[in-house]
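All protein chains but one are shown at their positions in the complex.
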Amino acid sequence: MGLLRYILARTAWAVAVTFIIVTITFLLIALAPDPNISQAATQAALQGGDPTEAAQREAEMRGLDQPLHIRYIDFLQGVYTLEWGWSDNRAQPVTEALLEGIYYTAQYSIPWTILTIIIGPIVGLYSAANMYSWKDHLATGFAFAGWAIPNFFFALILVLIFSVWLNLFPLSYDPSAPVFSLQNVHQLVLPVFVLVTGSIGAIMRVSRNESAEFQNAAFMKTAKAKGVSPLRAYALHVMRPTLVPLSTTLVGQILVIFLGSSLLVEIVFGIPGLGRITFDALINQDTNLILGATLLFTFIAVMGNLVEDIVFTILDPRISYDDR
Amino acid sequence: MTANSTTDERLADAATGEQTDEPLLRVESLTTEFDTENGTLTAVDDVSFTVDPGETVCIVGESGSGKTVATESITRIINQPPGRITGEVWFKGENIAACSERTLREVRGGEIAHVFQNPQEAMNHCFTVGWQIVEAIRIHEDVPEAAARERAIELLDRVGIDNASARFDDYPHEFSGGQKQRVMIAMALATSPDLLIADEPTTALDVTVQSQILDLLAELQGEFGMAILFVTHDLGVVAQLADEVIVMYAGKVMERGSVYDIFERPSHPYTQALLGCLPEYGGAGGGIPGILPDPTAPPPGCRFADRCEFVVPDCREGDHPSELPATAADHTVACIHYGPEGDAGPIRDATPGSDRGHR
Partner (left out) sequence: MTGNDESIGADDVRATSGSARRFDEIDWDDYEEPGLFSVTPSLKITLLAGLPIVLLGLYDEFVVGDREATFVRLGSDLGLSGPFETLGVDFDPGSLDFLFMFTIVLFIAYVGYPLYRNGRMTRYYWREFKRNRPAVISLVWLGLIFVGGVLGPFLIAMPEQDLAAAYQPPVFASIDLVHTTGCVGEIRDGRCYGTWEHPLGTSRGGQDVFASVVHGMTVTMQIAFITTTIVAIIGITFGTVSAYLGGWADEIMMRFTDIVLSFPTFVFFLLILYIYGAGLGMFILVFAAFGWGATARYVRSKALSISEEEFIKAIRISGASTPTIVRRHVIPNTASSIITQLTLIVPGFLLAEAQLAFLGIGDTAVPTWGQLISAGRTSIDFAPWIVLAPGFTLFLTILAFNFLGDAILDAINPEAEAETDR
């Protein structure tokens, strides 16, 4: 079976992609003046010292006086051995800071992803089964609106309505709440809702359109002629082929939101997750942490693409592994 | 073409095979309409016919004549809506047109099985062929997975799939067109149905594969003792397989009779025109001139009038002509020329192939 070989080849390619992206990142940083150095120089100038000397000292301390290729190799080594440096601002190793962020980000990302995977295809299938009826139009309309409304704006409105006016949900996030507690569920309802509505639209649309195609396929007639019940026909004969194109959208859509909108949602709801950490690092000029966050997001994106490709290949029996 | 030799054998069968038992399937004034944007489309209009146990009945006609819809209306495979099916369908003494969807599901695949036109798309590309056959078995019979699997492999082997146990786990795209149709036949036979409805099962296949599939069907029919309702536009196939023939045009039955009557004494101008297209009957390979009438607004009178060379003004009046006896008791034709005031002589004289001499 060529599947294992395919997965290995695809994974090797993913590693190569991260390598290329890491290299681009290195070049970006290496070719630009480090704000820390100019900061040190300014500091020295303000305190009456020699700015050039201070800058040099800072550069030496950060290993920036080395030739480019040595710095590059050091950088690569650091990246792949997970030695991502020290976060000046948070006074802890970058990896530790990021892990803390993941802890909070996962708390809303996991429920959001699960809900999206469950609800999206079911609503799409339901819409397809009732195509052009008012039920379909209602479902499609909601999905479209949820998809088009900017998540951060929607989050603001929901906070205004449900937290400020109706006082149903807490205004500020309490990071000390235990993960599996009613309090945590309560404070995560709105962020999860925002993200689910944001991600469900595309998935619902794809599953609606694809399953609409399959529910009129010749094999559905065969299934009916075999005596398959309508429920079984939808749940198996339509759902299974729909999953093939859907898998791509599903992973892609969740990634897009994870890598963009979820940062904003964290900021609106005050969740101290990855997005908030990245943003704070940006504001506080914490170079190592910004770099670490960028790398982490990059790795997640590459992993997501890898998973997407493998899942797609496994799901569609017509693809031969040698073709890709 | 081999059709002629087999025709003769069949003719001999037909002459002796007088069936008197209660028919397996009796369709009474079946009408199927579709609601479309342009109005109501009547695909099948008041059609009746019977199929006896073990018999092969062919429905023949041009594409668009309603033959596929007619067969798919029997077990209500047609989606309702947009379709609307009326009439009675008596199967083994029970009117299945009146029974619930749940009961009908037992019949579908269980006692009446289907084989469709395009094997390329008739199977779900995401499941193995084995899975799909096993599904057909286990829907109707409470047998363990392993037993169903064993039966499926037997069936695959029987329909001529080499190395059946290994191919059980293959996906449809790994089979050729002819093999796919064999698998479809295996799937249809999985529950030993009493009636197999085969809707142009060979049309999408190569000519050589076509005859293999037809031979296989004929063999299996004897083995499983089932009746076959065969839909085709290919008169060569009809000659090879049929006991009884029903000629349909624009949703109406034009002529019906034994295969001998239809081929040797075709009585309706439409049947004659169809036969006239065959090379053996001196046809040049072209079709019948003209097009089918608009199914949403059929013209008054005979549906074939616009394309008929024997048309007289009376043809365009009233309803479609009722079926009248032609040459034998069970040979009827829907044409006013066979009525008390008509004169069928010129039509009889125009029988295609009459100049090639009767044997």
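The first chain written gets the first letter, and so on, giving A and B; residue counts start at 1 in each chain.
Convention: a contact is a pair of C-beta atoms (placed from the backbone, for glycine too) under 8 Å apart; a residue touches a chain by one contact, two chains touch by 3 or more.
No experiment lies behind these values; they were computed from the predicted model shown.
Touched by the hidden chain within the whole complex are the displayed chains A. Contact with the omitted chain, checked across A:Y103, A:Y126 or A:F279, is made by A:F279. The chain that is not drawn here is touched, among residues A:A54, A:V94 or A:I290, by A:I290.
Touch with the chain that is not drawn comes from one residue among A:Y6, A:Y108, A:F152 or A:Y234, which is A:F152. From the set A:P170, A:P230 or A:G260, the residue in touch with the chain omitted from the display is A:G260, counting the whole complex. Although one chain is hidden here, its contacts on subunit A can still be listed: residues 13, 17, 20-21, 25, 28-29, 32, 35, 132, 144-145, 147-150, 152-153, 156-157, 159-160, 164-165, 256, 259-261, 263-264, 267, 278-279, 282, 285, 287, 290-291, 293-294, 297-298, 300-302, 304-305.
One rule holds for everything that comes next: only the chains that are shown with their structure count from here on.
Spacing of subunit A relative to subunit B, judged by their CA centroids, is 56 angstrom. Taken in their complex, subunit A has these residues touching subunit B: 217-219, 221-229, 237, 240-241, 244, 315-318.
Listed in rising order, the residues of subunit B touching subunit A in the complex are 72, 75, 77, 105-110, 113-114, 116, 118, 121-127, 135-136, 139-140, 171, 173, 184, 187.
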